[in-house]
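Inspection log for the structure reproduced underneath, given as structure tokens.
Only one protein chain is missing; all other protein chains are in place.
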Amino acid sequence: MISISHLSVAYGAIVALDDVSIEAPTGAITAVLGANGAGKTTLLRTISGLVKPRSGSITANGHALIGERPDTIARLGIAHVPEGRGVIAEFTVEENLRLGALGAKTNVTAGLEEQYTLFPVLKERRKQYAAQLSGGERQMLALGRAMIANPQILLLDEPSLGLAPLVTQDIMNTIKTLCANSGLTVILVEQNAKSALKISDYAAVLHVGKSIAVRPAAEVAADESLRSYYLGMAE
Amino acid sequence: MIANILTNRIVNDIAGGTAQGVIIGLVALCLVLVWRATRVLNFAQGPMAMFVTYIGMTQMDHHANFWVAAAISVAVGFIFSALTEIVIVKPLYHKAEINPIVVMVGMFTLLEAVASAVWTNIPRYPTAPFSSINFQSEGNPTGLSPLSTFQIGAALAIMTLVAILFNYTSLGLKLRASALAPEVSKLLGIRVGRLLTLGWGIAGAVGAVAGVVISLNPGGLAPNMLDAMFILGFIAAAIGGLDSPLGALVSGIVIGVVMQLINDYWNSNYADMVAVVLLVVVLMLRPQGIFTKNSTRRV
Amino acid sequence: MKHMNMRRRLAALSATTLTLGLVASGASVLSAGASGTDGVNTSSKTISIGGTFPLSGLASAGFQDVAKAALATFDYVNSHGQVNGWSVDYKVLDDCYNLGVCGAGKNTDAQTQALVNTPVFATVGSLGTATQQGEISYLKTNNTPQLFVSSGAHYWNDPTSNPNLFGFQTNYLAEGKIFGTYISSKFKGKKVGFLGQNDDFGQDGLQGLKNGGVTPATADQLTYNSTDVVFNQGTFRTSMAKLQSDKVAVVVLDTIPQATKLALDAAKSLGFKPQFIISGVGSDPQTVNDVNEKNAITFTFFNATNSTSNKASAWNAWASKVLTAESGKTVNGVKLATFTSKSILSGNQLYGVAIAAGFIEALNKVTANGGTPTRSNFVSALTSNTLSTPAIVPLQYSSTNHQGLTGGYLVKVTATGVSTGATKAVNTTVYSVNPTTQALTTSKLTNAAVPSEFK
Partner (left out) sequence: MSGTFKRLAWVLGGLVAAIAVASIQSGTDAANLTKAGAYCIALVGLSFLTGWSGQISIGNSGFMLVGGYSAAFWTLHHPGEPVAISMIVAIAVSAFVGLIIGMPATRLRGPYLAGMTLAFAVALPYVPQSFAVSTLGGSQGLTITPLSAPQWFFNLFDTNNTLPVVINSRFTAMVSVVIAALVLWLMSNLFTSKTGRAMRLVRDNDVAAELVGLHLGRTRAQAFVLTAALSGLAGALLVMVSGTASPSTYEFGFTFSIALLTLMVLGGIGSLSGAIIAALLGVYSLQITTWITDHTGLGPDSWVSAKLPNLAPNMENILFGILLIVTMIFAPRGIVGLATGLRQKLISVTRR
């Protein structure tokens, strides 16, 4: 359970988030939709401590997150897969995974074993540099690196960015499976609303820094009036 | 046969040049370590190393043995460099590129002035535990002395230690990650700030080794002893590519050897400029340096 | 908006341009007040002179002793009877030898201008060949005599174009000739090698050597750049290796101290043991001692300093007395060195005392019968008298010769149990080389008396 209330963020004079309140229930996928520049990425960066908000509060599993350093937040069990996946290109696949385990102080050997079973393609390529992976494989690596930390909350920023539709579908299904198997709480930020809504339980829509609604995903998908706020770009 | 090789003029030049070159390479290595960790060009590398070398080596005046004095230099080098990062470099991350450069120029001026106030400009000559008389082969001198062998050995040992640390240990993995992708590393729960400080500390310790090794040369221990080495070391680091520790050491040795060959076979007046010419040529052809891999840009 | 900006910028600019002037006028309180137009204050009977020396930075290690010893001597004489009632106000400014990361204000140009504008009667003893050469035309234009330049170059001896310029020490040409003469007699038929600095120091030294009858083989005439001592130390190794493989028996070094050390060290590591003959500039006992080269011959124009009693000559004893009396004092903002009865006089200290002594002698002549010093009568006093200083050859100028000292003798560096090192005479022959004709004359070493005005 992660709850964001009355969150406002500004970069100098530019307001990125304005009094946003969102609740993401435990064990469910909550999609955050919105057009480019709606503040989706800022929202995730604020949760993981990379951006200091002007006001508001964020609590995750009973911990107040505001004011904590990003690495502390990560060690509280909150994994953030940033936009562009954030894999370190100069590292091999295995080094990327090990880094995830080292940061979270979890068992490296067991974690690697687990992720290699989940993502067999990573095992195949474990000695290759991340730079040499395809887009889909990089996303797998980013997910695997996040999961090796045994997180309770997973923040995903545009996992479908730059991927072919089939690969996107594959990734989305993987996310759904991960969530179902481990009781993970997921906040999924997406421009590709259609794919996101397919696997999400709840959805919130951001429009120029304001949250419009947090409702079950199916409802949002059905609400014609909301569509204009998040469609048009990705479809 | 072997004796002929050992006392051959070119072989001697290469050996003597290598002994000079590893020192240039060590200074270059410090610069690379700091640059990789924090994207700061440490202009005060030379004076910082000089300062901690003084602190350690002057203990020999109080009857400390050479190895104890050297160990003190290295330990103080680590602490001093780490503290420098915490106190004056940290506030400048994410600021304009020139800011940390200028701060380190300030540090340069300050440390040399303080050293000269405390220890004066008169050089000191720490007694080396090795002789500087070259090994002989059938009555002829070879290009190496026990001292220069120790200097080359120390440089290679440090290089190996650094390579093992960075490439084969978990700490090394975290250090590299913090340097390459600080934000991602933070998101993975890594205490990046602490690791950057550690990176500076390691560079400081390597710098102290360079300082100790240099202080055994005829120039001895003096406030300005690393100024020229800094310039040559910087050139070596730029030629090798500021991201490549191996490149730093290799280009350091190449510069040392080429200078020595020019001294012997051409004219020593040209040797001073060879490093500059090499730098200009390399930067014109490969602005990122020779050893930096182009393919592995961050994505 | 744009205009507003422009206007503000303009206003700020004009304001700063104005303050530039005002600040500067205000800042004049920082500089000392002038006394007379030529540095001579007739009411207080004070003559102001100045000199630029490296008091900080790379070259300060030995050379600051020259300035401090001269300052000590003037201060001592001022408080011990003065010179016919006149006292000397010696302003020593730090020029950092234009090397090292010194502050912006510390360079020879700026400090010389500061002296001229004080104004001073003359610059006395300012140190360095390149640094002082740069000031010749400036000082000449401003009618300020440049006296006793601390450098062994021969440029200072040009009375026709620079009537107010006076050298001090025996020049490198003479030193080279003395070496050559000595080598031709003592090492007849031996192969001689040469390593010299790639400027007038090395060039004059080599020429002098040739004048003395010794011409090393072309392959054994080696040079180095002054910057090689920091940037390219390897060159000393290759030089020594070349001389070694050429089986050279005598090596003449016209090298600055750091280069001497590097060359001796390289020779030592190669097991190369020729007879070293080293220029007086680069052979202070400290340097030679550090390499433990006990056999090296060098050149000096002072009495050997071989014991803590400093009694090798009457002048050495006097210098030692002055430095002890002035030990640790602060004179004109400069803190003098600590000197006790256990200290050994260094060549640099004797040099400083000698400069001061030369000036005091000339001042004594000018003011002898109640005269007032002027620049012209001072210069004629210099050219018409033989001045006594700690140097073993007289300080003698003429209307055609502004060189100063013209000779000296050979000493060996000894390393007998004294940390600072000491020297011992090779023999008692004093050589002199006429700066105009290059003719060499010899005489016997004598212990000159200290004139009575030095109390």
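We call the chains A, B and C, going by the order they appear; numbering starts again at 1 in every chain.
What we mean here is this: a residue touches a chain if its C-beta (ideal position, glycine included) is under 8 Å from a C-beta of that chain, and two chains touch if they have at least 3 such contacts.
Fair warning: this is a prediction, and the values are worked out from it, not measured in the lab.
A.B. asks: Of the chains you can see, which ones touch the chain that is left out?
C.D. replies: Spelled out, the missing chain touches these shown chains: B, C.
A.B. asks: Going by the contact rule already stated, which one of C:D65, C:D89, C:E175 or C:D200 would touch the omitted chain in the full complex?
C.D. replies: C:D200
A.B. asks: Which one touches the absent chain: C:P119, C:P390 or C:G408?
C.D. replies: C:P119
A.B. asks: Since one chain has been left out of the picture, which residues of subunit C touch it in the full complex?
C.D. replies: Interface with the chain not displayed, on the subunit C side: 2-3, 5-7, 9-10, 12-14, 16-18, 20-25, 27-28, 30-31, 37, 55-56, 60, 94, 98-110, 113-114, 116-119, 130-131, 133-134, 136-138, 141-144, 155, 198-200, 225-227, 330, 333-335, 337-338.
A.B. asks: Spell out the interface residues on subunit B facing the chain that's missing from view.
C.D. replies: Its contact residues with the unshown chain are 35, 41, 88, 91-92, 95-99, 101-103, 105-114, 116-118, 120-121, 231, 234-235, 238, 242, 269, 272-273, 275-276, 279-280, 283-284, 287.
Everything below uses one rule, namely that only the chains that are shown with their structure count from here on.
A.B. asks: Going by the stated contact rule, which chains contact subunit B and subunit C alike?
C.D. replies: Touching subunit B as well as subunit C, we find no chain at all.
A.B. asks: Need the most distant chain from subunit A, centre defined as the mean of C-alpha atoms.
C.D. replies: The most distant chain relative to subunit A turns out to be C.
A.B. asks: So how far apart, in whole Å, are subunit B and subunit C when each is placed at the average of its C-alpha atoms?
C.D. replies: Here the centre of subunit C sits 37 Å away from the centre of subunit B.
A.B. asks: Approximately how many whole Å separate the CA-defined centres of subunit A and subunit B?
C.D. replies: Chain centres of subunit A and subunit B, defined by C-alpha means, are spaced 43 Å apart.
A.B. asks: Where the centres are mean C-alpha positions, what is the separation of subunit A from subunit C, in Å?
C.D. replies: About 75 Å, centre to centre.
A.B. asks: Under the stated contact criterion, what part of subunit B meets subunit C in this complex?
C.D. replies: Those in contact with subunit C are residues 9, 12-13, 16-17, 20, 108-109, 112, 116, 120-123, 125, 132-134, 136, 141, 145, 217-220, 224, 227-228, 231-232, 256, 259-260, 263-264, 268-269, 271-272.
A.B. asks: Considering the complex alone, what residue numbers of subunit C touch subunit B?
C.D. replies: Checking each residue of subunit C against subunit B gives 56-58, 60-62, 100-101, 198, 223-225, 227-235, 237-239, 241-242, 244, 258, 261-262, 265-266, 268-271, 286, 290-291.
A.B. asks: Which stretch or stretches of subunit A touch subunit B in the complex?
C.D. replies: Per the stated touch rule, the residues are 48-50, 69-71, 74-75, 79-80, 82, 84, 86-91, 95, 98-100, 102-105, 108, 129-131, 138, 145, 149.
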